[in-house]
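All protein chains but one are shown at their positions in the complex.
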Amino acid sequence: MNVKYMYSLLAVIVLFLLAYLGVEAAGLRMLFGIVIPYVAVGVFLLGVIYRVMGWARSAVPFQIPSTCGQQKSLPWIKPNKIDNPFTPGAVVVRMFLEVCCFRSLFRNTRNAIKEGKLIFEWEIWLWVAALAFHYAFLTVIIRHMRLFTNPVPVCIQMVEKLDSFFRFEILTNTMQVGLPGFYLSGLILLAAVTFLLLRRMMIPQVRYISQAADYFPLFLIFGIAFTGILMRYFTKVDIVAAKELAMGLVSFHPAIPARAIGGVFYVHLFFVCTLLAYFPFSKLMHMGGIFLSPTRNLPGNSRAVRHVNPWNYPVEVHTYEEYEEEFREKMIEAGLPVEKE
Amino acid sequence: MSDFPKPDQLLSNIDRTPPRTDWMDTPVNIRKGMYCYAANPKSVEYTHLPFPHQWNPTDEDWHLPENWKEILHEGFKVRLERFRSFKIFMDICVRCGACADKCHFFIGTGDPKNMPVLRAELLRSVYRNDFTLAGKLLGRVAGARPMTMDVLKELWYYFFQCTECRRCSVFCPYGIDTAEITMMARELFNLIGLNIDWIATPVANCYRTGNHLGIQPHAFKDMLDFFVDDLEEITGIRVEPNFNKKGADILFITPSGDVFADPGTYTCMGYLLLFHYLKEVYGLDVTWSTYASEGGNFGSFTSHEMMKRLNSKMYAEAKRLGVKWILGGECGHMWRVINQYMGTMNGPADFLEDPVSPITGTLFENARSTKMVHISEFTADLIKHGKLNLDPSRNDNLILTFHDSCNPSRGMGMLDEPRYVIQNVANHFYEMPPNTIREQTFCCGSGSGLNAGEDMELRMAGGLPRANAVKYVHEKHGVNMLATICAIDRAALPTLMDYWVPGVGVTGVTEMVANALILPGEGERTTNLRGEPLPGMEDE
Partner (left out) sequence: MQLNKLLSQRKADMVKRWFDEVVKTYPGETAQFLKRQKNQFANPVGSTTQNGLEALFDVLIQGGDSEAVNSFLDPIIRIRALQNFTPSQATSFILFLKNIVKESFRKEIADPQVMEEYLEFTSRVDDLCLTAFDIYAKCRETLYQIQSNEMRNRTFRAFERAGLVKDIPDEESPCLRPVKPPVSGDCNT
């Protein structure tokens, strides 16, 4: 047993029990429904700002993009505008592809495709799983905005429609999957997070480099997706009451709705709060960091446009005069020109 | 019978399976053949670098200053503030493992601590302990560990097993660049005097005499004069290089390795021939400098400050001599410095003119600010405009492939210019497999100051992926010559080839140019620059 993921799993289980028992046994609805969400959002916002400001405070002394393609040089040589961007516009394109398509990660996959060997190999699917994970998560977040808006904006309704276009209906006494519209994003999120977890635990190379901090968010997100799906399709949370609570929170008139919402809902909410509060102090900050990464967000034009280093201090150098002073005689003897005969 | 050990007992001291412990619990084993010797304190002293002292990596006691932990902590802190790259790279790694198998040292040695992510984690664990809340509160659970002597030794060992080649950075979804982390780690070692001799002594030499080997000005000139004699023997023409000439059109700077070590010397002879041709035919006046006689910059393997101190000579000499702009020879890390650091560090070079080739009229727009042009860009432009009289068949006995050097490819993006030149001066050229060239090129295994003799096993293991690709084209197409545009490559690859692919030589691109170049008034050449018979001249 690997203590690193056991710790993380244990932490998530403890969080689950805290919220479930806190609400169901101790009746701490105010704490879990109002206080903690406000605190979590506060920590998230301030934390992210603090971290980003921290990075921004550090200087960018040199222009050090990783050039992954032909430079712009002679007019008849075709430059690779995206992988070796020369203009700020090209940098934007590079960053866009990096942020939205995980272009660098794709290089792994591309190599495999080129060889025609795209068989089942964990590593190759990293890119696919990472994309699926992030986009599914994004869709889920957008979809949840319907709980915080009234009336629900059209764009959110559209996302919802698209997400649930894959509709199938199973109607039995115990299960009614399909009736409320089946959201693809939830399922993909759960699948992707499971893949990423298994990959971390199964591949020795990746297991070796993994920290508890790598397993914890995965277990937590798994918990969020799992409780979400549970509520929607199985335990049937009172969605109207949930929206009432959410609207109360965003309009700063928080109140615990009169109609009881199940303990699972509070677990779900508490997991989300934990994720929010944990976010700024963890590797999840890569979301902000990628925008500031100097090997990606700078153009490869350092020979054409001078980059300025804010702390460029004068250094001790060995001047020509000192050099000639030491070697003058030998230079003269060898017929080398000198400044002072 | 029972007195004899059983066969399996006999073999029990042969450990077949390596330890399966967490990396933090696997102690470092500083193995002979894998590390470089400690710096000669005199060299460290000469350049006024911190804490010169006698020490030995395999000794228990490294004789560090008493407050070494404090020095490192403070140094770490300052660098986090000065380099956003460092801070971001310490914070945002998600340990996805995309980089893990991209490092030539990992591929060659099989040591998991050579996976780029883990190499960085070695340092990140200390960062978490000293600078993050989670690390301070949770300690090891958060992947943090305090700096101890053992940790320091591990850091030192593995950050001198990185050649700053940047291959991992190409595959990282956040662009985390181990080269950058290695540079910071080495700056930190520098603060407590833990330099290696193969870097510190060249740095001191370069600082004093202008070149890595400490060759004094008259000897430098002597060396080039020998080449002039050799060239006269081969071509029947006596070339006359200029030294420290005021008012020349262009200052030429190349790594001194080309002046002193085979086979770089032939590249150097190539430069001499090319400049003679340009002088005779187009009146271009190029000068060499003995003061700035080193293009390579081992300072960049020491610290940013040392990099700047050495690099300053280039502009200083260009200014003193009053040239129009600077031309740079074939070198890897020299060009990383020129391309990404020089203008920022020692510029603006407003005393120089816009780099325009007086022969073709081409303005090298990409070098407008730094005002330094790469010889391959310059030569490619000449060839494109038909300004060189070439006979590629003189290279017909060679079947070439091109090794992209790490720095020109991933720190600059110079991929097609040298290929264009090669294909115009030679008839037989084959590429190595696509995942081993261009931006995915494999390092020679000896970059960033690791091309010493004592770490030969490290170099050969690190160079395996490169050699393996060369072996492939050697067997498939009969490739017998590996062309490069890097002086460290020219010094290190012949040895690598001798171990892995005997029968493949190493050359600079300009040597190939000079072989093919028909000088006005030259006699019939019977040999190439190496004195080997030209194709069809074998019997003479």
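A and B label the chains in the order they appear, each numbered from 1.
Keep in mind that, in the parts below, a contact is a pair of C-beta atoms (placed from the backbone, for glycine too) under 8 Å apart; a residue touches a chain by one contact, two chains touch by 3 or more.
Bear in mind the structure is a predicted one, so any value in this text is a computation, not a measurement.
The absent chain, not drawn in this view, touches the displayed chains A, B throughout the complex.
Shown as candidates are B:81, B:111, B:305 or B:431; the residue that touches the absent chain is B:111.
Considering B:188, B:464 or B:483, the position touching the chain not shown turns out to be B:464 (whole complex). Residues of chain B that touch the chain left out of the display are 11, 14-20, 29, 31, 33, 100-101, 106-112, 115, 213, 215, 219, 222-223, 226, 229-230, 233-234, 260-263, 265, 433, 435-436, 453, 456-457, 460-461, 464-465, 468-469, 472, 491, 494-495, 497-500, 502, 505, 527, 530-532. Interface residues of chain A with the unshown chain, by the touch rule above, are 111, 115, 117, 121, 123, 203-205, 207-208.
To be clear about the criterion, only the chains that are shown with their structure count from here on.
Distance between chain A and chain B, defined via averaged C-alpha coordinates, is recorded as 35 Å.
Chain A contributes residues 7, 51, 54-64, 66-74, 76-80, 83-84, 86, 98, 102, 104-105, 107-108, 111, 114, 123, 126, 130, 203, 205-206, 208-214, 281-283, 285-286, 289-290, 292-296, 300-309, 311-312, 315-320, 323-324, 326-327, 330-331, 333-337 to its touches with chain B in the complex.
Contacts from chain B toward chain A in the complex involve residues 22-23, 48, 80-88, 91-98, 100-101, 112, 115, 117-118, 121, 132-134, 141-143, 166, 169-177, 180, 207-210, 216-218, 221-222, 243-246, 290-291, 304-305, 308-309, 312-313, 316-317, 320, 338-341, 343-345, 347-348, 362, 364-370, 372, 377, 380-381, 384, 409-417, 420, 434-435, 438-440.
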